[in-house]
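In this view, the complex is presented without one of its protein chains, the others remaining in place.
Labels A and B are assigned to the chains in the order they are written; within every chain, residues are numbered from 1.
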Amino acid sequence: MERRTIFSGWALPAALVLPQLLLTFFFFLWPAGQALFYSLQRQDAFGIRTEFVGLENFSELFADPLYVETIWRTIIFCALVAFISMALALLLAVFADREIRGRGVYRTLLIWPYAIAPAVAAVLWLLLVHPQIGLISGMLNAMGIAWDYKLNSAQAFTVVVLVSAWKQVSYNFIFFLAGLQSIPKSVMEAARMDGAKGWRQFRTIVFPLLAPTTFFLIVVNMVYAAFDTFGTIEALTRGGPGKATETLVVKVYRDGIVNLDLGSSSAQSVVLMLGVIALTAVQFRYLGRRRDS
Amino acid sequence: MMKRRTLLAASSAALAAPALPARAQGKTKITFWYGLGGALGEEVVRVCRNFNAAQNEAEIEPVFKGSYVETLTSSIAAWRAGQAPHMVQMFEVGTGSMLAAGPAMKQTWQLSQETGVKIDPSVYIPGVRGYYSLPDGRLASMPFNSSTAMMWINKDAFQRAGLDPAKPPTTWQGVVEAARAIKARNAAPIPMTTAWPTWVHFEQYGAMHNLPFATKGNGFDGLDTELRINAPAYAKHLQRLLDMGKEGLFRWGGRDNAAEPLFVSGEAAIQFTSSAGRAAIARDAKFNWAMAMLPTDPEVNPNPINSVIGGASIWTMTAPNRTMAEYRAVANFFAYISQPAVDAEWHQRTGYVPVTTAAYELSKTQGFYEKTPGTDLPILQLSRGQLSENSRGFRLGRMVELRNIIQEEMERALQGQQTAQAALDSAVQRGNRVLREFERTARG
Partner (left out) sequence: MKRGTDWVAHAVLCLGVALFALPLWLVFAASTQESGAIARGNVSLIPDPAGLGVYAQVLTEGAPGAGPVWRMMLLSFAMALGITIGKIIISVLSAYAVAFFRFPFRMVAFWTIFITLMLPVEVRIIPTYAVMAGFGLINSFTGLVLPLIASATATLLFRQVFLSIPDELVEAARMDGAGPWRFLRDILLPVSAANIAALFVILFVYGWNQYLWPLLVATDPKLDTIVIGIVKMIGTETATEWNRVMATALLALLPPVAVVLLMQRWFVKGLTEGDK
């Protein structure tokens, strides 16, 4: 969608975009470019000895079977987090959009968690799911489930997926609610006239109309799951037991910050970045095709 | 609108005020980045303030920089930008990486030589000194907060199990028996757990039994070092932990210090963690407890020697335009914290061990160990026997990652996915790869 430009001249627009461009160049492009260049280097932490090694960092990564496992684990993790948090948010949004008493209160109570800081969320869940002292673990143990996510890969993976999804529910809820509210009343009315109710109405009318929101949220949630869940995983499991909950960004952190292997962590970031870009591109193409048809 | 404006004004006023601290004219300003949170962070600040008050030449500004890992990242970023702090507190496992940093650091012996401020290595407790020294005995960094791993027992649980709480087991065979008794009498839900799995069961275990953790004197003599933790004595110990796990005697509480709440909550009867955990346990545990020396295995070595320290040391960092006066201020601070009175006060207030022999003696004459019985056990454990090549410390690059790899393999073994020997073989293989990668970057 392009608009006819309405003002002429170049000095004013240039002045308008200049602050943005300068900030972006100095604080994003320039450092990011350097970080990308690191992926072709081997250097020590202090940058005293650097050596150009071409694609060696990449070939070493893919020669490591553990890394390839981590890629698959990350894909599954992102898909699960995105699906669970979006499904839950959509469910809540559909009900909160109904004409029921107290929906304003419900909305408020579902929107505020958006403000919870990642650090706070992690501390909070640590209290709830700790194998021995957590409240939820106490309940699970009472129900006869041997709860010990510190030493049970499946449970550990479940925990990090659920907690990561939890953090993102209210974000998705807000967008789904906004999406639902933008569906014209007349459309819903017409559907009701045709006898579409409940689940059928949702499946045939509402969900297709929410498609743009859904696609947008898929991208956002995948990016969230890929990048911003690091704090949660680090606080809960540190990637363990074994490597059961290690995702790509956990490894980037481990190698870049703890391990100070800048070459390898930059190479990993490039891999991660390409993955997300590819995903986004696929989304856009799919979205475009749907709109055309 | 009005409200917002006043808030803004108030916040900008609050910001402006501290931006202009009362800078005493003529004093050399030096900065110290530290990584201790909570009450211990306040103690670091206290020591710095006391130093500032004790002399007129220099003023230290202590700055909290997050965890040790975050502190290290900040320091590296700052050094690359020519803005490194004068001093940075770095955990003991970072020693290998810091030594490889060459021109970024001014080692303590160098600092002493250039500034003429006398810093004598021989005043420090050997177990502390060894970790931060070059193989020839020159100090690389400044010993600071030091602790060691200890065994902690729930005396009430011991009582319930019919064990003598005054006589905690001293051998691993004894620990297994005690754990069995605790389980049999249901004296505690968890007979035994451990914090810092790698530190306690590999690093300390190796040092005390005088077993090499890695070749080349645990890395002191060269970067081309290789792990040796798949030797039979280590495999035997890991197998013991696995067997105890299967028997319900040992519960894995998680990596690093994640297991600590299990003991404090009274669920675990025996645990292993740092001697520095004393203050927290003293405040929070609602039962009778005792600290004891780490158990050893007489079948592996009947004459165990010293354990190794944990904690951190202070490194002097370089920067362009850094003056001799600034270095001298750093050296004076090092000399200050090495004074017996200062060190003894630090030891007694924080629960860390003293780093100098004189501070230990001073604390003794002050009657500190009568007042708080057992607080000298870590010092005794650190100075037991003759310091050896295997017990002076570790000089391995990316040690944090090595610890992680070992923990990962332990977790997989405890889940029954592999045997003890297989776990250690795998840890050695993966660890050596990390060591080779480090060697290549450090050699350039």
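What we mean here is this: contacts are C-beta pairs under 8 Å (C-beta built on N, C-alpha and C of every residue); 3 or more make two chains touch, one makes a residue touch a chain.
Since the model is a prediction, treat every value here as computed from it, not as a measurement.
Engineer: Give the labels of the shown chains that the missing chain contacts, considering the complete complex.
Structural biologist: Visible chains that the missing one touches: A, B.
Engineer: Which one touches the absent chain: B:Leu40, B:Ala329, B:Ile379 or B:Leu414?
Structural biologist: With B:Leu40, B:Ala329, B:Ile379 or B:Leu414 as choices, the missing chain is touched by B:Leu40.
Engineer: Looking at A:Leu55, A:Ile76 or A:Val123, which makes contact with the chain not pictured?
Structural biologist: A:Val123
Engineer: Taking the full complex into account, find the residue in B:Ala77, B:Ala184 or B:Met324 that is in contact with the omitted chain.
Structural biologist: Of the candidates B:Ala77, B:Ala184 or B:Met324, B:Ala77 is in touch with the missing chain.
Engineer: Identify the residues of chain A touching the omitted chain, counting contacts across the whole complex.
Structural biologist: The list for chain A reads 1, 3, 5-10, 12-14, 16-17, 19-21, 23-24, 26-32, 34-36, 38, 47, 88, 91-92, 95-96, 98, 100-101, 106-120, 123-125, 127-128, 130, 132-135, 166, 169-170, 174-175, 177-179, 181-182, 198, 212-213, 223, 227, 249, 252-253, 256-257, 262, 265-266, 269, 272-273, 276-277.
Engineer: Which positions on chain B touch the chain that was left off?
Structural biologist: Touch set of chain B with respect to the missing chain: 7-8, 10-12, 14-15, 18-19, 31, 33, 36-42, 63-67, 70, 73-74, 76-78, 80-83, 85, 147, 257, 261, 264-266, 274, 276-277, 279-280, 282-286, 351.
Here, only the chains that are shown with their structure count from here on.
Engineer: Report, in whole Å, the distance between the mean C-alpha point of chain A and the mean C-alpha point of chain B.
Structural biologist: Spacing between the chain centres: roughly 36 Å.
Engineer: Tell me, which parts of chain B touch chain A in their complex?
Structural biologist: 69-70, 72-73, 76, 79-80, 97, 100-104, 190, 251-256, 258, 261-262, 265, 267, 398, 400-401, 404, 407-409, 411-412, 414-415, 417, 434, 437, 440-444
Engineer: What does chain A use to touch chain B in their complex?
Structural biologist: 42-51, 130-133, 148, 150-153, 238-243, 254, 257-261, 263-264
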